[in-house]
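One protein chain omitted, others in place.
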Amino acid sequence: MPVTMPNLSRRNFGRLALASSAAALSGALGAGYARAATPKGEPIKVGILHSLSGTMAISETTLKDVMLMLIAEQNSKGGLLGRPLEAVVVDPASNWPLFAEKARQLLSVDKASAVFGCWTSVSRKSVLPVFEELNGILFYPVQYEGQECSRNIFYTGAAPNQQAIPAVDYLLSEAGGGAKRFALVGTDYIYPRTTNQILVNYLKSKGIADEDIMVNYTPFGQSDWQTIVSQLKAFGSGGKKTAVVSTINGDANVPFYKELGNQGISATDIPVMAFSVGEEELAGMDTKPLVGQLAAWNYFESIETPANTAFIKEWHAYTKQPKRTTNDPMEAHYIGFNMWVQAVTKAGTTDHDKVIDAMIGIRQPNLTGGIAEMLPDHHLTKPVFIGEIQDDGQFSVVWKTPALVPGQAWSPWVAQTKDLIGDWRKPIACGNYNTVTKTCLSRKHA
Amino acid sequence: MRKLGLACLLAALCLGGGLGEASAQADDFSGLAGPQFEEMSASITALAAHGGPQGDAALQALEDRHLFSGADGALFIHDGAVCQNARTGEAASCPEDLKPVRLNNRIRTVLAGAHALRELSSAEPDVRLKAAQALYARHDMTMLPALEQAMSTEKVPRVHEKLMQAHAATVLAQAPAEGTQATRLKAVGYLAEVGGLEARGLLANVAASAVEAPEVRHAAQRAVSRIDWHLRVWSVLQNAFYGLSYGSVLLLAATGLAITFGVMGVINMAHGEMMMIGAYVTWLVQQGIRMTVPALEPIAILIAIPVAFVVCGGIGVVIERSLIRFLYGRPLETLLATWGLSLVLQQVIRSVFGPTNIAVQTPAWLSGSLMVGGLDITLNRLAILVFAGLVLAGLMFVLRRTTLGLQMRAVTQNRRMAALMGIRTPKVDALAFGLGAGLAGLAGVAVSQIDNVSPNLGQSYIIDSFMVVVFGGVGNLWGTLAAAMALGMGGKVLEPTIGAVSAKIAILVLVIVYIQRHPRGMFPVRGRGIES
Amino acid sequence: MTDALLLDVRNVSVSFDGFRAINALSLALKAGEMRAIVGPNGAGKTTMMDIITGKTRPDSGTVTFKGHDLTRLDEPVIARLGIGRKFQKPTVFEALTVTENLLLSLKGIRSPFSVLFARESVQERQRLAELLSLIRLENMADFRAGDMSHGQKQWLEIGMLMGQEPDLLLVDEPVAGMTDAETMATADLLREINKTRSVVVVEHDMDFVRALDVPVTVLHEGSVLAEGTLDEVSADPRVIEVYLGR
Partner (left out) sequence: MNAFSGQSVRSFKSVVWTAGLVLGLAVVLAVASLLPENSPFHVSAFAVSLAGKYLAYAMLALSVDLVWGFAGILTLGHAAFFGLGGYAMGMYLMREIGARGAYGDASLPDFMVFLSWKRLPWYWWGTDHFAWAMLLVLVVPALLAGIFGWLAFRSRVSGVYLSIITQALTYALMLAFFQNGFGFGGNNGLTDFKDILGADLHRPATRAVLLVVTGGALAAGLLASRFIVGSRFGNLLVAVRDSENRTRFLGYRPDQVKLLVWVFSAMLAAIGGALYVIQVGIINPGEFAPANSIEAVIWVAVGGRGTLSGAVLGAILVNFGKTLFTAWLPEFWLYGLGLLFIGTTLFLPSGLMGLWRPVRAAPPEEITPEVSAPEGEHS
């Protein structure tokens, strides 16, 4: 991408006058600008907050690229409000405090009209206070644990009820093999913890007994799965059909599946339903032993719709890599970006408050069919697909929800939050509104 | 909102498989063409039962994913070049718009069953044995008649044995009916002998079921407790194996350090990156071979071993000549410099191969596992265990029996004297460091078979390997071996009880404390010699 | 008090990995005495010093100094009891100036905290002056010790020993690598020191030992071979055998 130093405005010179502080600032201003400008006028800045180095670069680099593509495309369509869009790319380097710092930079120094970014929950948690303080707009494209509803964040990924619950429904169903025992295996961080908490309650409500539910957590980057896999094997030989629900974080998956394969556990014996394994991860695995293993997403590259085919074609053209995969978070960004464009057009301004209000109710077609709608709790309506891994590293869809599933910020399956909803429309205008006591928790004390 | 969720979930339960309508003509085959998984499984069972040779061919093709469906339910077997009509078997020209017939796990299961049934009537005893084994694991009611039929005709004792077991399992898997007591009791006896997790599962169900006749139930309970005892014994051995294999990975990762750090006193923080490069080399070799001589693909991994050693060794020499040699006698500076180097190497790999994981293939002969009694020994782990042993032995040989080894030890003991005796110390240093790096490369090859290969690979091993070397006692290969195995075993013994993370922490703390009591590790090189 | 034993080493033995470095060694030293210890390499001279200064624990035997059993104590305590040791290779704090080196050696403050808040007293100043003149380095007071010549370092180290005000000095090959002039000067210096303190000198250089003109103990294979004046011992056939026999 073309990198140009920012042009110093009068105010910046003033800052420069201030010896050392100016140093820090001009540094901060040295944000990389990827210009794709054709339309005239003061450019509208779009922040891209994805790690380009460090451990998360694996997943996030792609999202940066897709954003650049979408922005370039929008500019070629004449920009927004007749003004060019300008991407401001920064690298939080997989360092959570750095996420907060860069977010502050994007909002207060670059005055970004919207920011697209974050992958891990912790990075989102780390920038959330910044976005609320500076009243920015963040589009968060990854499936996550829910239990959050900020006015300044739009959650374009799946909430647990848009991925985890339908996935388990499938496993319980006849088609899915009618599992009676469940092993919930995950990496020890917030997303698996919450998801499993929700799933355990949900499974119990489906009449699964405690002794038929096994929960296990492993550290990040766990590479020696021998013991755990053998435990799963033993657990699965209880005479009841057993399924594994995996919230294992990206990197640890390869050794996990390898161990499964080697210990002779095939998808037909004990199917593994993964929530964090997408096309991108499969690209890094030898998928032969994985054939038949499952994943639940709201998007699969293999789904054949005109929109999706076109998107993939454009992606390959833009990256000049005819094999480069697409995945669920990319679609989330696609939807989020187009919704934002609509909202800005509708509001006729990039003013954050106006845009935030305009966002609710915006409708944008999914790449995989159906219409995504921005709900009052800043989550989307999404279709849910179950895919089986094929030996060509793609998923083949074996099941989908008949209707679109509306995202729930707060899970009804967690005691503390079953009465909470998010609704940013007036008069409620609250992220954690208790429908029973009719009070807004955050406002009650603030 | 909640309502909607409920609705979709109800729908989920009633609705199976994709959308679309069944195909026009209705025969045993038509199910395969349609997208409805129910119909598909129906026709599979039908074809398996009375599909004739064409049916078998079709099913086989389906398993091999060579079966394609065309417009209006036409079916084709398209195997590379040749293309034939699945129904008739006569050669045909495949139309353009062929779609591979999709499978899902349920279909695969049914298919496997059908396959087993087909093979029951094979002429090959071994094939029949495999089939019986499969049916034993499936214990599916519908197979019962076929099983009994096979049992009556089977001549080969071992196959017959297996069939009996399969029959027993199948019987027990069903709810008890009137007058089946005797058979069930016999079945319990059978499974008790077979043992293993599978049998235990079935027996446990029997033992727990209320409708079961008392004596059957008690027999089952006794059987379960006996099997449990066996399993416990085996699980101890199993853990021991896990410990060994984990230890062997640590050992491989550490031997290189044992040279650079232990013998040369150079702290090479880029050691992990050398492993990483080794893994990438493995991948490159595999890709190269796939493109040039696909025939050799299965042994690509073996070819990768020397290549990785040479490449990493070479890089090692370059590093030593261009960086390390300026820092001798300043281990802590070396530490910083090599750490910087590791950052650069990572970023280089990231820029060249991209930040994402790459898929290193595991050859067929390295995947899967072999059962030794109740022991489940995974082949790749076994291979690594052996490999580690060979590497260590080789290293011992080099150090003890070759001039390089002799010179290395001479240089480390008294550099000046060695130089005076005409040993070209710079050359020795370079070679020694190269050797260390090369060993890291070998470790990389091994690791590529069990772990994911990304630019971050090295990071996850560096601390562990240093722990091993220090814990074992610097400059002592036997110490390294002992330490690696001790840490591996320790980790694996603790893991089942306190969990993976706590186990790792516990090990670290133990090592820290141990080092502080015995600052020179388990096998210190003692005496006045090294002091003065 | 004079002929009371200051240091009493009783059949001490120690071995490293089977090699017996010291074998039933006994050595007695009266207060105010100076003793020279000679012996071929590997005779156990240095190891003996290690044992006395608490660096090495003997496998058996006792070492008593002013009534304390040294085998139970470690280096700092023994040093504080009044045993100073000079290494073969001059070891001074190269990064510090001569004065700083001496100041650290001065008897007295030792615990880290009191060192932290210690301020230089008048007495200390006087002692420093004395020491500087004793070791003839007045004009180099502010030199970094690292920048000085080998001989000067040797002397500085001796000065530091004096700073400790020990009752017993263990001096390991003080004249190694010195010019003849320096050697003789050093001999004078040691005799000077011996007026107030007991001294044990380990040395190869026979001229130096003769110059010292003190009783000599010959060590061989970790135990005492002979004792007496230099002339006596050098007449001893076993000694001759040991020295000339190789």
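Per-chain residue numbering starts at 1, and chain names A, B and C are given in the order in which the chains are listed.
The working rule: contacts are C-beta pairs under 8 Å (C-beta built on N, C-alpha and C of every residue); 3 or more make two chains touch, one makes a residue touch a chain.
Note that the structure is a prediction, hence the values are computed from the model and not measured.
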Visible partners of the omitted chain are A, B, C
If the hidden chain were put back, which of C:G39, C:P58 or C:G84 would touch it? C:G84
Can you say which of C:D8, C:E100 or C:E130 touches the chain missing from this structure? C:E100
Full-complex touch with the removed chain, picking from B:A86, B:I289 or B:V470, is B:V470
Identify the residues of chain C touching the omitted chain, counting contacts across the whole complex. 53, 55, 75-77, 79-80, 84-85, 87-89, 91-97, 99-100, 103-105, 110-113, 115-118, 120, 124-125, 128-129, 141-144, 160, 164, 172
Kindly note down the residues of chain A that lie in touch with the hidden chain. 3, 5, 10-11, 13-15, 17-18, 20-21, 23-25, 27-28, 30-32, 52-53, 89-93, 95-98, 100-102, 104-105, 108-109, 120-122, 125-126, 128-130, 133, 147-148, 188-190, 193-194, 197, 217, 219-220, 414-417, 431-432, 441-442, 444-446
Hey, which chain B residues sit against the chain that's not shown? 261-262, 265, 267, 323, 326-327, 329-337, 339-344, 346-347, 350-351, 412, 459, 463, 466-467, 470, 474-475, 501-502, 504-505, 508-509, 511-513, 515-517, 519-520, 524-525, 530-532
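What we mean here is this: only the chains that are shown with their structure count from here on.
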Between chain A and chain C, the Cα-mean centres are separated in Å by 74
Averaging over Cα atoms per chain, report the distance between chain A and chain B in Å. 30
Whole-Å distance, C-alpha centre of chain B to that of chain C, is 66
Multi-partner residues of chain A (at least 2 other chains): none
For the complex, which residues does chain B have touching chain A? 1-2, 4-5, 7-9, 11-13, 15-18, 37, 65, 102-106, 108-109, 112, 197-198, 200-202, 204-205, 238-239, 242, 245-246, 249, 347, 350, 354-362, 367-369, 376, 378-381, 449-454, 456, 460, 491-492, 495-496, 499-501, 504
Applying the document's contact rule, which stretches of chain A touch chain B when the two form their complex? 53, 55, 57-58, 61, 161, 165-166, 169-170, 172-177, 188, 217-219, 221-224, 226-228, 230-231, 233-234, 237-240, 251, 253-255, 258-259, 261-264, 267-268, 271, 280-281, 283-287, 289, 292, 294, 384, 388, 391, 396-403, 405-406, 408, 412, 421
